[in-house]
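Only a portion of the chains appears, each positioned as in the full assembly.
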Amino acid sequence: MAQPDTARLLIACDDQPGIVAAVAGALAEHGANIISLDQHSTDAAGGRFFQRTVIHLDGLAAKRPALEASISAVAERFDMEWSLHDASRRKRVAIFVSKYDHCLLELLWRTQRGELDIDVTMVVSNHPDLADSVRAFGVPFVHIPAADKAAMEQRQLDLLRGNVDLVVLARYMQILSDSFIESLGAPVINIHHSFLPAFIGANPYARAKERGVKLIGATAHYATADLDEGPIIEQDVTRVTHAESAAELQRRGADVERFVLARAVKWHAEDRVIVHGRSTVIL
Amino acid sequence: MAQPDTARLLIACDDQPGIVAAVAGALAEHGANIISLDQHSTDAAGGRFFQRTVIHLDGLAAKRPALEASISAVAERFDMEWSLHDASRRKRVAIFVSKYDHCLLELLWRTQRGELDIDVTMVVSNHPDLADSVRAFGVPFVHIPAADKAAMEQRQLDLLRGNVDLVVLARYMQILSDSFIESLGAPVINIHHSFLPAFIGANPYARAKERGVKLIGATAHYATADLDEGPIIEQDVTRVTHAESAAELQRRGADVERFVLARAVKWHAEDRVIVHGRSTVIL
Amino acid sequence: MAQPDTARLLIACDDQPGIVAAVAGALAEHGANIISLDQHSTDAAGGRFFQRTVIHLDGLAAKRPALEASISAVAERFDMEWSLHDASRRKRVAIFVSKYDHCLLELLWRTQRGELDIDVTMVVSNHPDLADSVRAFGVPFVHIPAADKAAMEQRQLDLLRGNVDLVVLARYMQILSDSFIESLGAPVINIHHSFLPAFIGANPYARAKERGVKLIGATAHYATADLDEGPIIEQDVTRVTHAESAAELQRRGADVERFVLARAVKWHAEDRVIVHGRSTVIL
């Protein structure tokens, strides 16, 4: 899946006339071909503008400095945030897990199969249970027991800092401290086992059963200091009936969790997700 | 759709051996044929048991007293709540509405088409706007302006008591008082324009947009003294993206509301819904 | 919904570097602001390229000739098909219907509600049954009985030619002749009551029941000389069970038909649908 000489340009700025033409012009100037272009404006008048452009440019590595200089000039003119991502460089991902294996295995299997264009550099767990399952995929498994929280997080940070581009919490049953998220220097994607904002917090399946809902769901979101309040990347639901117990809801929900998390990680890996306040734009 | 000589028997009791056989025996004794039988037990051991049985019995009206006596004997033995509903007698329904017409028209059109086996005996509104649309279906429209709440509810109760078997709130923008619900003597079904328990209360579409959810939904539930907390009958959702404004979410959600409410009213009309605590069993 | 000074530019050409920049440049040159831009390339290398661009330009009417000249120059350079649609000019639509009212009413109601940005200029039917329902919306109803097919089609063509931009077959039970479609000079959208290509032809619900499928669906497509083979615009399905009869499948399917057809007409009205061979690109 790695695509040589291909890059993804993400931009965000206040909406104003001429953005698309200016960016397309800067790219054309260097001979870059636009493979796809998606944009979104939050408002017909006076909103925020977002654009993802995938380009192909023979000899990208050598031409990149000059290309970036041109983009930078356009960005200055429009007061634009921007980033240029090399599509041939896979993101390095650490997966955090506790004892449930369904989300973890889904990610490992899709990566092995070539559906997720990421490098899983390590799996970190507060329990030893899943070591064999992980190592069967040729992925390092690091067991850091949940003793003293500060000490545990320090050991995790020592492992991760500089080594990963993304952390995925694949049903990791520990709450990350604010300072951990701040110190990490990489985004964190979490899977929550409910259709947020319904059933924020613990035991969502039991509470869904108690409330008698007719659909259960899962939500993948960026983890922030506010628990379960981070920007939502993807959600899905499945229909249930009164005949299913809380334990059955949990099994049914596990299937939704697997797919929702896999889609969220895929979109992040392909630089499709732009955070906008408390929500996301998927381009 | 009216089915002569057909009745629906609903029962609820603590689960225990022999219920199905005892009920089926009592029915067979009178020559009643079981057309369908659905049951649910909340727990493999020691839960609550629910059953809906549709029977056909030639000359039902004349044989009903004897049949009820037999059922009553079984019910006493198992400490059973039960009710027997004549399938040839349509429920009399009043629809409450304010200015939005989408849920109202869906119900009127499905009733006209024979899909909802109910009699809409009147539409009550705090606004005059929808009078013509309603009367085009040959249904009385009663305008009771929202002046003094107690006076308004008294006028509504005067109209309704003894005359209806069900009240449907089809996007009625007034909150019913507890005493209204208690005095009414008939169940009330409400449509809430969110996937409860997410976005309880006002302006759910604006809040869904603000929270950045990827699915929006609607919930039909029995109205109780606790606003938006009554037993859920039906829910559904539809997928949305960042590109849709709050106004577009409202339009998209209106389609979900129409279908969710229509299904809930249909199931209630067919005596399929049994309330169990805060949830429902749909048989 | 009519948007003044707004236009939609559709283009199609062989994929090649520089298209987006050239078009954006031509638009910027005249001061047009790009409100949204969506494109699709059928293949990473050497495919067909499609783009829909929505622009806003103060005083569009006066500036249109100059703008078109610039677009035309770009189009010549890239061997491009293109069309520019004024968003303030609603498409004139004739709806053809027989006796089923569900698709017709859905379109009329959504148009009245402002959800479909079209003008329904007439409803044409081979039966008189739905005259009152249609006229209640203030729309002319024309009854052309199905006697001699050639004569009937000639009367229809006399009514339609030059007067409509689109014909919608909303469960119209007559087959259009090839010459009718050719003579009409406007596209025709049909709703087929199955998930094509399953159950092509007559009686799809009965055949779905007989085959025991677990989902039933509907398909909106452009009508072509090959019956049920035209480019698909939209499809959807709903889950069914063994417990539902063919008549119930038909009722359940009617709900899918209503929504699928409404979406297809909406997308066509917004110039979002581009035909590509036997399929469509929805931008």
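Every chain is named by a letter (A, B and C) in the order it is written, and numbering of its residues begins at 1.
Methods note: contacts are C-beta pairs under 8 Å (C-beta built on N, C-alpha and C of every residue); 3 or more make two chains touch, one makes a residue touch a chain.
None of the values given here were measured: they were computed from a predicted structure.
A.B. asks: Let me spell it out: one sequence, repeated, and 3 copies placed. What is the copy number of the whole complex?
C.D. replies: Total copy number for the complex in this file: 4.
Just so we're on the same page, only the chains that are shown with their structure count from here on.
A.B. asks: Using mean CA coordinates as chain centres, what's the chain A-chain B distance in Å?
C.D. replies: 42
A.B. asks: Hunt down the residues of chain A that sit against at least two other chains at once, touch-wise.
C.D. replies: Each of 40 in chain A touches at least two other chains.
A.B. asks: Quick check: in the complex, which residue numbers of chain A touch chain C?
C.D. replies: 16-22, 24-25, 27-28, 31-41, 44
A.B. asks: Considering the complex alone, what residue numbers of chain C touch chain B?
C.D. replies: Going through chain C, the ones touching chain B are 101-102, 105, 109, 113, 115, 136, 251, 255, 259.
A.B. asks: Would you pull the chain A residues touching chain B in the complex into a rising list?
C.D. replies: 40, 43, 195-199, 210-215, 217, 231-232, 234-237, 241-243, 245, 276, 278-282
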